[in-house]
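Take a look at this one; I'll ask things after.
Removed: one protein chain of the complex. Kept in place: all other protein chains.
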Amino acid sequence: MTVSPPEHHELRYVGRSVTRREGAHKLTGRSRYIDDMHVEGALTGRTIRTTIAAGRVRDIRFPEGFPWNEFTIVTAKDLPVNEVALITNEQPALVDSIVRHHQEAILLIAHEDPGLVQEAARAIEIVYEKDPGIFEMEQGRVLKDLAIRHGNTEQAFSGENIVFEGEYATGAQEHVYIEPNGFIAWWENETVVLHGSNQCPYYVHKAVKNAFALERDDQVRVVQETTGGGFGGKEEFPSMVAIHTALLSRKAGGKPVRLIYDRAEDMACSTKRHPSITRIRTACTREGVFKGIEVTFHIDGGAYLTLSPVVLSRGLLHSGGPYRWPAAKMDGLCWFTNSPPYGAFRGFGAPQSEFAIERHLDRLSQLLGICPIELRRKNFLQRGDVLPTSQIVEEDPELDHIVDRALELSDYRAKQQSSPCGSGHGMGLSVFYHGTGFTGSGEVYLSSVVALEAQSDGTVEIQVSSTEIGQGTETVFAQIAAEGLGINIEQIRFRKPETGAVPDSGPTVASRTCSIVGGLVEKAARQMREKLNGRDVAEAAAMDSLRAEARYEPPPGLVWNEETYQGCAYGAYSWGCNVAEIVLDSVTAELRVEKMWGIYDIGCVINPVLAVGQVEGGMAQGAGWATCEDVVLREGLMQNTRVTNYIIPTSADGPDMVVEFVEHHNPIGAFGSKGVGELPMDGPPAAIANAVAHATGQNIVSIPIRPEDILK
Amino acid sequence: MTIRMTINGREYETDAHPMMPLLDVLRESCRLTGTKYGCGEGECGACTVIMNDELVMSCMVPVMQAGGAEIETVEGLARVAENGEEILHPVQQAFLECGGAQCGICTPGMVMAGVHHLRHPDRAPGGLREALEGNLCRCTGYSAIFRAMEQAAKTGHPE
Partner (left out) sequence: MIASNPVRYRAYVPVGVEEALEQKAAIENLLPIAGGTEVMVLLNEGLLAPCPVQSLHQLAGDWRGIRESDGSLIIGALATYTDVRHHPVVCERYPLLVESAKVTGALQIQNRGTLVGNIVNGSPAADTVPALFVYEANIRLLSSSGERVISINEFYTGYRKTILRSDELISEIILPAPPDGARHYYRKVGTRAAQAISKVVVAGIRTDHETKLAWGSVGPTTLRALKTEKAIAGGASPEEAAVVLMEELAPMDDIRSTRNYRLAVSRNLVMDFIHKTKE
């Protein structure tokens, strides 16, 4: 790890590696995850799932030999409103009759004997009428389409310009958070209490309130327990688990019910990263100056819409890469298939489309006979350039500088020169960017609120629904609050997220927590500092209740038109460059990513150790997705639902990593910070693929890159 | 049959079924929930504990094979100083400082593997990468964990 020393000498906490606040709890085993929660008398629940991908349920049979009258059993009929509320409400919580994908929930059972539940669940027989099903993109209906138009592409693709086309594909990716999904729920009269593993307590709240047709917000209480990884996998999916748990509990007369998935169930039924196919056509001069781009970005949405429209949107918006395109025609299409719905996963579409453009540019550079790095340099976005959505780049990304640092640290040129194409050793590079926060008007709609409350014991409590899922929310918010308030960080407390008890600061997604929600924490802290007016917290809190709230307001000029897809898609962008060094085994074609370098501009680095943790973790996930992570689906059923056969990197595989930050501060983020969580996912696949293309002389256009595809 | 074990120096007795995985017994009968479930197939290492000075995955041990065993779990590593302050084990302390724990779910198992490696480095001639290869981490990419282990090796161990 190399971290450039932060230039915030005047600041006490921001820019310093304050140790993780809940770290000691996690390291001693005291942190309570959902499965660690002991609730006396809780029933164990289990979900019965479809074993076909398309068709109808004809009959459900309960064979003899089990005391079925002792079981709590629920079906779709027991749910007042059979919907999982998200963007639309089309996805049912339980299959009533029509089956749209494998491993869809049909029926739930619960019993006080966990062993009996497991046996009974396997004994239940479902009779189906099976339909053929659709398992490939571009064969069924379009769930959502989007278009971006900019400049005159017809002109760009005419005349002397060099036109070059390519098609690029990326596979699905499983999150493999090490803690599977789970909830525990019970009813207290007309109120349901839900504890669980999740990223977004208010999403769960909305879905549960809708499903049970509850009138008041306080009839649903969602408490986030320590969450063992999310990466997007616990953004929308937990709403489903929560509805199921609450339903079983209601049928059981309000008794507590535990519904905690095992690994195989979690992997088989939960969301994955959307597979993609990107077709790119570019026009440029013989010297490599970009004139126009046409992109068709296809993603597989699976059997329900869920969050696919926003994944499609972010993927499409990033599909041109950090380059100046005078003309652009970009179309995004999300396709229906009978696969389990694909969902949120770190990067949200951008890693898919940025892989495509970054591979395309290396291939184009070969055609032009120009060094791939020089080709990029000629076209990097600079201050004042216009993005395909007509957004004007207001900061200078200084991508030249970022790339220079990556080349220097990795000794790129010398290494590349000493390994000729096809030698089995290669260096590859990618340049990428990522918009901070929700797309377009998303942040305005969210209208997030945070609160700080002074306590009579002299502490100040942070109240947000933004969750700690490993990325360091509690710690960076404490740093920001202490800095803004001008008090000791030991005086800051973090309220465990619980709907009703904390304001809705929006979901914990979209690289928004540190920068955008953190910005609100900073604002609230400064307000409270004024109210304190030099008094000590305990003294002031004793006199009157001291509370500060901050609500999101869009910065002036941030205008977005959802109809035309024009305007400012994001309030800020983070930038980065990766270099990958790979070695291919000459006998087996096994691919080893030896080392990766990452230079990132995430604005102000609030906590270097945590920020490095985010980018290194993202690089490793990106490397895994590019090399070994392969979701094998047959007729919409995942075949490798174990960690023994869905392969993520071990400590023996992980590349050595070198990370450096450059800081271009963002005027709207907390202390100048920008998004960090997703950016590191965008670059590794293309950097690795470009390196493999060099090392093998083969035309790599899809990931994962399997030895099976190289050694023929 | 009643099975007796010593866990973190304390005697425990359980009437759990002999085929119950040690993991479930630790978590449910002994209420020691620091040791985590991650996969149930001996692959992720979240359930790693030290049994009779050997590193094992507790989901792979039928509890009847743990009868009479000395078991160490993550709960037994830190100690309390005279002034009541908690003193973390050097491996825990280094993880805290170096960012070795993020979401924390692999952490107890990872820490136990780390502690065992410092005691018996000869068991993994391939060094850290080999010593920790049975413990999957999805958050860190392992680099911060390597840095923590290097630091812990320098600060020494009080055992």
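Lettered A and B in written order, each chain numbered from 1.
Everything below uses one rule, namely that a contact is a pair of C-beta atoms (placed from the backbone, for glycine too) under 8 Å apart; a residue touches a chain by one contact, two chains touch by 3 or more.
The structure displayed is predicted, hence computed values, not measured ones.
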Which residue among A:Gly576, A:Pro649 or A:Gly677 touches the omitted chain? A:Pro649
Pick out which of B:Leu55, B:Val74 or B:Cys98 touches the chain that's been left out of the picture. B:Leu55
Looking beyond the chains shown, say which of A:Val431, A:Ala589, A:Leu610 or A:Ile703 touches the absent one. A:Ala589
What does the interface between chain B and the hidden chain look like in terms of residue numbers? 17-21, 23-24, 37, 40-43, 45, 48, 54-57, 59-62, 64-65, 113, 122-124, 129-131, 133-135
Using the touch rule from the top, list residues of chain A that touch the missing partner. 35, 114-116, 118-119, 122, 180, 260, 262, 264, 587-590, 592, 628, 632, 639-640, 642, 644-645, 647, 649-653, 707-708, 711-712
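The rule we apply is simple: only the chains that are shown with their structure count from here on.
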Quick one: report the Å distance separating chain A from chain B, using the average Cα coordinate of each chain. 30
Counting only contacts in the complex, chain B reaches chain A at residues 27, 31-41, 43-44, 46, 73-75, 77-78, 86, 88, 92, 95-99, 101-108, 111, 126, 128-147
Which residues of chain A touch chain B once you look at their complex with the stated criterion? 1, 17, 19-20, 22-33, 35-36, 38, 175-180, 226-231, 262-263, 469-472, 609-610, 612-613, 616-621, 642-644, 648-652, 654, 656-657
